[in-house]
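What follows is a set of notes on a single structure, which appears directly below.
One protein chain is absent from this view; the other protein chains keep their places.
Chain IDs A and B follow the sequence of writing; residue 1 opens each chain.
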Amino acid sequence: MFYREVGDFKTTYAADSQTFPIAFDRVRYYFVLIVAVLLVPFLIDDYWSNAVFVPLLVWSVAAIGLNILTGYCGQISLGTGGFMAVGAYACYKLSTEFPDLNIVFCILISGAITAAVGMLFGLPSLRIKGFYLAVATLAAQFFLVWLFNKVPWFYNYSASGQITMPERTIFGLAVTGPNVEPWAQYLICLAFVFGLAWAARNLTRGSLGRQWMAIRDMDIAAEIIGVDPLRAKLSAFAVSSFYVGVAGALYFSVYLGAVEVTEAFGINQSFLVLFMIIIGGLGSIFGSLVGAAFMVLLPIVLRNILTRGLNWDTALATHVEFMVVGCLIMFFLIAEPHGLAQLWNIAKQKLRLWPFPH
Amino acid sequence: MNSSGSGQKAIEAPLMDIRNISLRFGGVVALEGVSFDIAEGEIRAIIGPNGAGKSSMLNVINGFYTPQLGEIWYEGRRRGSIKPHNIARQGIARTFQNIALFEGMSALDNILCGRVTLVRSGFWKQLLWWGPAEREETEHRERVEQIIDFLEIQAIRKTPVGQLPYGLQKRVELGRALAAEPKLLLLDEPMAGMNNEEKEDMCRFVLDVGDELGTTIVLIEHDMGVVMDLADRVVVMDHGELIADGVPQEIMNNQDVIDAYLGVAH
Partner (left out) sequence: MQQLLYLTEVSLNGLTTGVLYALVALGYVLIFKSSGVFNYAQGVMVLFAALTLVGLQRGQVPFAHLWTAVFGTHTYLFGWNLPAVVAIVMTLGVMVLLAILVERLVLKHLINQHPIVLFMATIGLAYFLEGFGDLMWGSDVKRLDIGLPVGISETIESFTAATFGYGVFVDRLDLFAGLVAAALVFALTVWLKHSQLGRTLRAVADDHQAALSVGISLRLVWVLVWSTAGFVALVAGVMWGAKSGVQFSLSLIALKALPVLMLGGFTSIRGAIVGGLIIGVGEKLFDFLMGPIIGGATESWFAYVLALVFLMFRPQGLYGEKIIERV
């Protein structure tokens, strides 16, 4: 009834290509934004921040990043964990070597460094395609983790091999370190997600995004109509790695505070992000956010039911979690390869006609 | 239907001169010493039996295959070894025998893709979107909408191309090639697998492109009626070699051509 495009005429091409062409969508989007900025920070406590909101936001950034590479440009990567590690260690080195550097710049530069590393490991994509490339990105994963584990310079020769984030502030407010308030953690992550999601949307709706998708759908035809495959693929690797690097930096500095590389950035993290975009929706920014939320919430819900509700031991619950995740991946690939985002779109299509579908 | 097929257009300095092209895949000879020219503004047809090397010739022209021998002169300059995407930038666009659309995108986005060589906004402007990038996007959209009007595909502009019927896909693909505003347009069997009505539509589009936009067209086609009506000049190929070159009238009476098509013992 409310969800209508009737009467919502577009008179310019600009208006036709906006992100939320339907008025109701725009209103809802602003509503979500207002709740996220003005309401949540006042209600959030340690548990919700640490277990739900902050990881959700951090993984969202990583998922957008991988989605740009895999969903939009069609280059599958299993090296996400390794690239997150680059972001995290870059952030650590920058913040310890340059204590006066603002944390925001620190995180952004970490992203840029990751982008450079990503481009380097993206070079083979010019010759290697499909799952050959997927396996090649495993090289990045294992090599990078080994590097940060074995070269003491990266962890400032600390005895434990861990890296620990010192306290950093924005406008006098601690956002990293042990004294950080939950709402400050939440807000800085939210700001990054908002800015980066907006930038990703801009990049993917314009010419560059079309070049990526052209490469994804048919690389030879793309080249013949004038897409430079080198630039298209490397730019996808660079942008994607930037996002993943920022996610890694946030994951380490704001969320965990201290990490050990093999644990925090192992191959399981690579798969986790891949699952987020499969379940959320390949080739959709919104899907990345939904997928991240889904994969963060699923284990929490499962564990609450199994360990709290049924009193199972945690090992058992973990096994069940693996099975459920695996089944979901297969289910989504079979039933709806474009994931939750597409289900949402279909629901909206139905809603447009509701309650008179004929 | 026929308005310009009589070969009356002035044949000026060639837009493209193809000299002695030979192309091999391992031991297989795809093209052997093929030479012909393409004049500015004409419709040049390439005909020949299956496997004659017609599509290979197009692939050489747009740089997807690199010939072992021979030269290609384009706009008065010899073309060195050059990547396909740069050839597209020089104003050569094409359609494919087996449709090569971007299946995950809408018809509109596919045609917009065709304008990739004309995009000026760099990375940072696109990232920011507001201002220059958005204005430019609107410009491109306006040009693309003109093409959509021209090809009469307004109703399907937001449909994913994978869902479109064959005839419409062919049209969208032509639209994508036109969107690049090419000087030279290569059409690889644009009417294959179409019924008569669709063929007539497509013929009209091809003629209009030539007449209204002044685009030079190279056309591969099996339907002789279509070729004789549309083309200004015709190249006939068989077994990778050029066997005849001339205006449609000459070709129809050429003994070699008749032999090649009817299959005379060699």
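We take it that a contact is a pair of C-beta atoms (placed from the backbone, for glycine too) under 8 Å apart; a residue touches a chain by one contact, two chains touch by 3 or more.
Remember, predicted model here, so these are calculated numbers, not experimental data.
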**Q.** Residue, one of A:173, A:327 or A:346, that touches the chain absent here
**A.** A:327
Q.
Can you tell me which of A:138, A:191 or A:258 touches the chain that was removed from the display?
A. A:138
Q. List the chain A residues touching the unshown chain?
A. 74, 76, 123-124, 127-132, 134-136, 138-139, 141-143, 145-146, 149-151, 220-221, 224, 267, 271, 274, 278, 310-313, 315-316, 318-330, 333-334, 337
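Here is the rule we use: only the chains that are shown with their structure count from here on.
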Q. Which bits of chain B are touching chain A when the two form their complex?
A. 62, 64, 83-85, 88-89, 93-94, 96, 100-105, 109, 112-117, 119, 121, 123, 126-129, 133-134, 137-138, 140-142, 145, 176-177, 180
Q) Once bound in the complex, which stretches of chain A touch chain B? A) 12-14, 17, 199, 202-203, 205-208, 210-211, 213-214, 216-218, 220-229, 235, 283
